[in-house]
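Note that this is a trimmed complex: some chains were dropped, and none of the rest were shifted.
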Amino acid sequence: MKINIPLTVPNQARSNYLHNFKRATKGTGRLMLFAGDQKIEHLNNDFCGAGIATDDNHPEHLFRIASRSQIGVFAAQMGLIANHAHNYRNVNYLIKLNSKTDLLPTASKDPLSTALNTIEQVVAFKKNSRLSIVGVGYTLYPGSAFEDQMLAEAGRLIYDAHQHGLLAVLWIYLRGQAIKKPKDAQLLAGAAGIAASLGADFVKINYPDSPTKDKLQAIINAAGNTGVIFSGGESTEVKKFLKTLQDQIKAGARGNATGRNIHQKNLSEAINMANAISSLVTADSDLEQAHRIALGKEPIKTNFFSF
Amino acid sequence: MKINIPLTVPNQARSNYLHNFKRATKGTGRLMLFAGDQKIEHLNNDFCGAGIATDDNHPEHLFRIASRSQIGVFAAQMGLIANHAHNYRNVNYLIKLNSKTDLLPTASKDPLSTALNTIEQVVAFKKNSRLSIVGVGYTLYPGSAFEDQMLAEAGRLIYDAHQHGLLAVLWIYLRGQAIKKPKDAQLLAGAAGIAASLGADFVKINYPDSPTKDKLQAIINAAGNTGVIFSGGESTEVKKFLKTLQDQIKAGARGNATGRNIHQKNLSEAINMANAISSLVTADSDLEQAHRIALGKEPIKTNFFSF
Amino acid sequence: MKINIPLTVPNQARSNYLHNFKRATKGTGRLMLFAGDQKIEHLNNDFCGAGIATDDNHPEHLFRIASRSQIGVFAAQMGLIANHAHNYRNVNYLIKLNSKTDLLPTASKDPLSTALNTIEQVVAFKKNSRLSIVGVGYTLYPGSAFEDQMLAEAGRLIYDAHQHGLLAVLWIYLRGQAIKKPKDAQLLAGAAGIAASLGADFVKINYPDSPTKDKLQAIINAAGNTGVIFSGGESTEVKKFLKTLQDQIKAGARGNATGRNIHQKNLSEAINMANAISSLVTADSDLEQAHRIALGKEPIKTNFFSF
Amino acid sequence: MKINIPLTVPNQARSNYLHNFKRATKGTGRLMLFAGDQKIEHLNNDFCGAGIATDDNHPEHLFRIASRSQIGVFAAQMGLIANHAHNYRNVNYLIKLNSKTDLLPTASKDPLSTALNTIEQVVAFKKNSRLSIVGVGYTLYPGSAFEDQMLAEAGRLIYDAHQHGLLAVLWIYLRGQAIKKPKDAQLLAGAAGIAASLGADFVKINYPDSPTKDKLQAIINAAGNTGVIFSGGESTEVKKFLKTLQDQIKAGARGNATGRNIHQKNLSEAINMANAISSLVTADSDLEQAHRIALGKEPIKTNFFSF
C-alpha cells in the first residue's frame, strides 16, 4: 500500500508518521482498532451485567486482551493507559482525547465533548512513558448545537497531532435534536466528507441502515484519502458480526473499531475474537478461517507477553 | 491594475502579498475562485445525487479540475488539501478557515462557525508543504446572535493573514432568525461595507434579488477597495450562468466563487466550465467565446500537469 | 489647557500620549471626532438612500473629507483604514476596536460587541503603516446582559492603550431589555461615571432628553477628568445642529463625534460642515461664523493634500 | 497585633505585604476602608440627588476626602485613580478589580462581575505611577448562577495579589434568584467562610438582620484569620451609624467599608465623618469622642496635603 503522508506532517516528523502508520496497520493501511474508551461514554454498562464476562469489570481485562492478541491499536483515555499500561508495553496505544457520559439525554442538551488533554500532553506522555503511542482520537457530533466547538477543536488537534507524526482518528456521529436519521447513508457520506475536510487519517462512523455496495462505495469515496471504519452493526452473534465486517472490508472499509464484541467475552474468547477480526482486517483471511480463529479452533501466530 | 496593498501588510511581507495577489488574480485584480469547501456545509448533497456526475463523489475530482483548468485559486479546508494535494502542486490554494454543517436549522440556533485552524498553522503548513497557498477564507454571518464571535475572529484573522502577506477572503451571508430578506440589495451593500471595515481583500456575497446596474454599483461602492464577488445565482444552465457572471463583471464585480456549477460535471466538462468562467473573469472573453469554451468547442491554452 | 496624563501611561509613553492628545485636540483639550465607523453598526443605511449624497456610498468619501477638512481625528475600523488610507496620510486616525450590526433587535438579544483587534495589533499596525494613529475607541453597553464581557474588555484595552500612549475613547450607550430611558440625564451621568471609573480619556454618550444646563453640568462633573462628548441630537438642519453643539461646548462638553451630519453631504458641503464643527469645537468660533463656514460663505484656513 | 502573613506570600514579597498591611491598618490590624467604587454599581445615584452635597458629583471630591482625612485605604477602580490621583499621593489606594451596574435586575439575570484589570496590570500601574497601592478588591456573588466564574477568578486573583505582597479584600454578597434572605446570619457566616477558604485578607459582608453578639461572633469565627468588615447598616443618622460601627468593632469586626455615609456630605463634613470613623476603627475612640469629631467639635490630628 502506498502511504499518503498528509502534507500537515512536517519533514522531521515524516518517519515518525510512517512508523506509526505501519505499526497501527501492520503495513496494510487497514486499522484494527480495539476500543477501550467506553468507560466514560457508557459508564459501567458495557463492562458489567447480564451476558458480560466478569473479567470485563476490571479495566486490566482490556489491556490483557490488547497485549495478547493481534490488534492494530488499543484506544483509551490517557489516564486509563497511564494507570494500567505498565506491563503491557507491546501494545500500540491510541489516546482517545475526548469523552462524555450518556447520562444527559440529547433531548435535554445536544452533545458536547471536549478534549481531556492537549496534544502537547500526549507528546510529553509518550516521551516520558516510552509507550508505543501511535495516534490520537477525537469524537465529533455534527448537527449538535455545539458542533462549532468540536469542529474547531478537532481541526486544531489533527494539525497538532500531525506535527508530531501522530495518526488522527475521528469518531463522527451525527447527533443532536436536529438529527432524525443518524444512519442514513447520504448523511454518513457527509460525515465521511467532514473527516476528509478536517484531514483525519481514519474516521469511524455508523454502519448505514440497509447497506448496499453502492451506498458503502459512496461513503468511502466521500472520505477521499481518509480511511473509513464502520461500526460493527447491532449483531453480537460472532459469525454474523464477522460477515458484516468482511462485507465492509470488501467494500473498501479501511478497518474496524470494535469494543464490546471483544471485551465482553472472557479473556481467551476475547483474544480469539480480536484475532479473528485482525485476520479479516489485516491478514486477508476468509470468513471461515476467521470464524475458526474466533472459536479457538485454529491457531494463530500470536505475540505473547508476560505480565 | 494598480494593486492597493493593505497597510496591515508589513514591509517584509509586501512582496509576498503582491506575489499572492498576482498569482490568485493572474495579474488582473479579479479572482477566479473555485470553491471546494462545501463538504462540511452541505455534507454529501453537493457531491452525490441526481444530476451530479459520479466523478464528483471523491474529493480528488476537485483537485483534478483545479489542476487541469485555468482557475485563480482553489478554496478548501486545510485538512482536505493536506490529504490530497500531493500531486496537484500547480494549484494556488486558499485555506477556508471555518465551516459549519447545515444540519441545525436557523430556527433552532443562529449560525456560528469557528476557525478550524489558526493563521500560524496555515503559515507553518505553507512552509512545510511548499504548496502555493495564497490566502485564507472565512465565513461570517451578520445578524446571527453569535455575530460578535465571528466578527472578532474575522478581524483578528485578517490582520494575522496580512502579517504574512496572505490574501483574506470573506464569505458574508446575512443569516439568523432576525434576517428576513438575505438578498435585499441594501443589506448586501451593508455586508460589503462590513468586509471593507474588516479590511478583507475580497468578499463573496449573495447576488441580489432583481439585480439592477444601480444596485450592483451601490454594493460594489460600499465595499470600497475590497473586491466584491457575487454568488452565481440559481441557474445551472450554462449559458445563462455565464451571462449572469458577465453581467456581474461588467458591473464591477472582482471575480467569481463557483463550486457546484463546476464540480458537479464530469471531469472534462468541469474543466471546460472552469476555463469558460476563467475566460470571462481573467481573460476578458466575450460571452460567445466563453460559451464555446464551456462546450469544449474552442480550445483554450491550458496548463496540463501530470498526476 | 493643562493636560492630565493618566497615571496608567508609563514614563516612556508620556511624550507619545502628549503628542497624540495635542494632535487629536489641536492643543485645545477638545476633540473634534469625525465618525466613519458606522458601516458595521448601520450597514449601508447611513451611506446610501434618500437625502444622502451619492458620494457617500464609497468609503473613500470619508477619507477625502477627513483629509481635506480640519477635523481632530477620524474614527474607523482598522480594516477600513488599512485598505483606504494610502493617500490620506495627513489624517489623525482613531481605531474603532469593536462594532456590531443593528440586525438583531435588542428584544431578541441584548447587545454584545467584541474587539476586532488587540492593542498589540493596533500598535504594530501604527508602526508598520506609519499612519498617525492617535488612539482607540470602544463601544460599551451598560445594562446589557453581556455588560460584564464589555466592561472587562474595555478596562483592559484602556490600560493597554495607555501603555503605548494611545488615547482611549469610549462610546457608552445604555442599552438592553432592562433599559427603558436611555436618554435620561441621571442615567447618562452614570454612563459618564463608568467612563471615569474605567479611565477613558473621552466618552461619547447620548444627549439627554430636555437638556438643561444643570443636567449637562451634572453629567460632565460625573465624568471627572474624562472629557464628555454628546451625540448631535436628532436634528439634521445645519444651524440647529451647530447651535446644539455650541450649547454642549458652552456647558463644558469636550468635543463632538459627528458622522452622518457630515458624510451624508457631498464632498464640498461635507468639508464645509466638518470645518464648521471644528471651528466651534477647537477654534472658539461663534455660531454665525460657524454657520457661514458650513455654508461655504466664509473661507477657512484648511490643509489641502493631494490624493 | 500579630500579623499573620498568608503562606501564599512568597519570601521576597513578605516585607511588601507587611508594609501594605501596616499602612492600610495603621498598624492596628483593622481596616478603615473608604469606598469610592460605586460609580459603576450605582451609577450616579449615590453621587447626585436629594440630600447629597453637590460636591459629591465630581469624583475629585472622593480624592479630596481621602487625602485630607485619616482613612486606611481608598478603594476605587484603576481608571478612576489613574485619571485623578495626581495630586493625592498621600492616599493608600486599593484597586477595586471588578464592578457591574445595577441596571439589570436579578430577576432577569443573576449577577456576574468580571475583573476589569489583571494583577499584572495593577503591579505595573503601581510601579509606573509610584502611588501607594496597598491591595486589590473583588466582589463575589455566591448563589448566582455564575458563581463558578467569580469564585475561580477570585481564587486566582488572591493568589496573584499575594505573590506581590498586595492585600486582597473580598466583597461578598449572597445574591441571585435563589437567594431569599441575603442578611441571614448563618448565610453571612457562610460568606465569611468562603472568604476564609479563598484566603482573603479582609471580607466585607452585609450586616445581619437583628444582629446579636452571638451571631456576630459566629460570623467572625467562620472567617478564621480573614478580617470581617460589615456594611454600615441602613441608618444615615451620624450617631446611630457610629454606634453600629462601634458595636461591630467591639464584636471583633476588623474595620469598616464606608462610602455614601462619608462622600454624600460636603467636603468638610465628609472629612469629619471619615475621621470619626477612623477614630473608632483605628484609634479606639469612644463613641462620644467619635461623634464630636464627626460634628467638627473636636480637632483631630490630620495630615494635610496641598493639591
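We just call them A, B, C and D in the order they show up, numbering each chain from 1.
By our rule, a contact is a pair of C-beta atoms (placed from the backbone, for glycine too) under 8 Å apart; a residue touches a chain by one contact, two chains touch by 3 or more.
As the structure is a prediction and not an experimental result, all values here were calculated from the model.
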| item | value |
| --- | --- |
| With 4 chains placed, the number the full structure-file assembly comprises | 5 |
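Heads up, the rule we're going with is that only the chains that are shown with their structure count from here on.
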| item | value |
| --- | --- |
| Those chains which touch subunit D and also touch subunit A | none |
| Numbering shared by both copies at the subunit C-subunit B contact, with half separating same from different | different |
| C-alpha-based rotation, subunit B on subunit D, 0 to 180 degrees, nearest 5 | 145 |
| Geometric centre distance via CA averages, subunit D-subunit C, whole Å | 35 |
| Touching two or more other chains - residue numbers and ranges from subunit D | none |
| Topology of the chain contact graph, where touching chains are joined (line, ring, star, complete, other) | line |
| Pairs of chains in contact (touch as defined earlier), listed by label | A-B, B-C, C-D |
| Subunit D residues within the subunit C interface of the complex | 37, 39-40, 42-45, 47-49, 57-60, 76-86, 98-101, 103-105, 108-109, 112-118, 121, 124-125, 128-129, 131 |
| Residues of subunit B defined as touching subunit C within the complex | 4, 6-11, 142-145, 147-149, 151-152, 154-156, 158-159, 162-163, 174, 176-179, 186-187, 189-194, 196-200, 218, 221-222, 224-226 |
